[in-house]
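Questions regarding the structure given below will be posed in turn.
A single protein chain has been omitted from the complex, and every remaining protein chain is retained in its original position.
The block that comes next holds chain A.
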Amino acid sequence: MSRTAAEIIKEFREIAAHPEKAIANHKRETGKGAVGIMPVYCPEEIVHASGYLPIGMWGAQKKTISKARTYLPPFACSIMQSVMELQLEGVYDELSAVIFSVPCDTLKCMSQKWHGKAPAIVFAHPQNRKNARKVADAYCREEYAIVKEKLEDILGVTITNSAIKESIAVYNENRAACRRFSDIVADYPGNICPSDRHAVLKSRWFMEKSKHTALLNELMAAIESEPKKKFTGKKVVVSGIMLEPYEVLDIFEENGLAIVADDLAQETRNFRQDVGNDEDALLALAKAWNDFDGCSLATDAAKPKGRILIDAVRKYDADAVIVCMMKFCDPEEFDYPILLQEFEEAGVRNLQIEIDQESTAFEQIKTRIQTFAEIL
C-alpha cells in the first residue's frame, strides 16, 4: 500500500534531524564513511563519485555557543559559530574529510582554524568568473582537480572521470526532482507547510542523492494523488543563506504565509541549474559554477539576484519577498540595499528578517511577520 504524503514527510523530517544516522546507515551499507561539505557550493559530485557520503555541515538549531567564542569573533555568522562549536565538541570527528569553499572572509578564516580530526580540504572559487570566463573555467577546473587528488589521497580511492560523470547525472536527476517538488509545493500551498518544505529540501544534504530522488518522487506522487487543500493565505518567495530554526518557519505558517519559491543557499541555489555534459567532468563542474548566478557569495558585478527574485515573484504569482538575512553575513548585507531598490522600483512588497541559528526567542520575527501578513 502506498504511503501518504504526511508519512513520507515524517521520514524526511527524521532524516533532516539526524544526519548521524545517515552516516551510520551509509557505512553499514557501503563500508565507506562520509565527507563533510561546508557551506557553500562544493562540487559534491566529486565526493559522490568516491562512494563516500557527502554530508552538509549547516550547524545546528538553537545551539548554545560557548567554546567557539575562543576561536571566533562575535561577529562571525551564526552558521560558523555553530559549526565551530560542534567541531570542538567532536561531532564531526567521524567524518573522513571536510571540504571548505572560501567565498567569504569568515569561511576563509574558518578553513584555517579547523579543529576537527578529519583533514580539511580547502579550495577557492574564481572571483573574475564572469569577465574572464575561459581563465575562470580553467582555474576552477584546476581547483576541483586538487580537491579530487586530495580526496583520493585521504580516502585511498581512485575517482575516475566516468565516475564523476555518473555522479553528475545522479545529481542532475535530483536537481530536476527538487525543482519539480518546489513547483508542486507552490501549486499545493495548503498541503505542504513551510517547515515540511524545508525538511524535505534540507534532508538532501544528508542523503545519497539517488535515494533522495527516489523518496522525493514517492512524495510528489503522494501529494498529487491527495485532494488539494484550500489555501487562503499569502504566497511569498524567500531569499538568503538559510531559513531556520523551524520555529521561524512555523511563524510563516501561523500567519498564513506559504513559501512558493526560495532563493536560499541551502535550498534552491543548489538545484536551480544543472551541470553540463562535457566529456571532462571537472570542467563541466567548473563551468556550472561560473554559470551560477544570484548569490552574494558568488562574485558577479551585474548583481542579478534582484532580477531572479522579481522573476520568481511574477512566475509564482507571489505577494512578496522575505529576505532572511543571516546575522553577520557581510556579503548578503552588502547586497541588501541593491535588492531593496530593485524591489521598490518593481513594486514588490518585501520584508527583512534576521536569521540567527542560536536564537531561542522569536518575538521580534513574530511581530515583523505578523505585521507584514496583516498589511499584505
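The rule we apply is simple: a residue touches a chain if its C-beta (ideal position, glycine included) is under 8 Å from a C-beta of that chain, and two chains touch if they have at least 3 such contacts; residues count from 1.
Here, contacts and distances are computed from a predicted model.
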{"item": "Among \"ATP-binding cassette domain-containing protein\", \"ABC transporter permease\", \"CoA-substrate-specific enzyme activase, putative\" or \"Cell division protein FtsW (Lipid II flippase)\", UniProt-listed name of the chain not shown", "value": "\"CoA-substrate-specific enzyme activase, putative\""}
{"item": "Selected from A:89, A:166, A:183 or A:354 as touching the chain missing from the view", "value": "A:354"}
{"item": "Touching the absent chain when the full complex is considered, from A:25, A:299 or A:370", "value": "A:370"}
{"item": "Interface residues of chain A (partner: the chain not displayed)", "value": "354, 356, 359, 363-364, 367-368, 370-371, 374-375"}
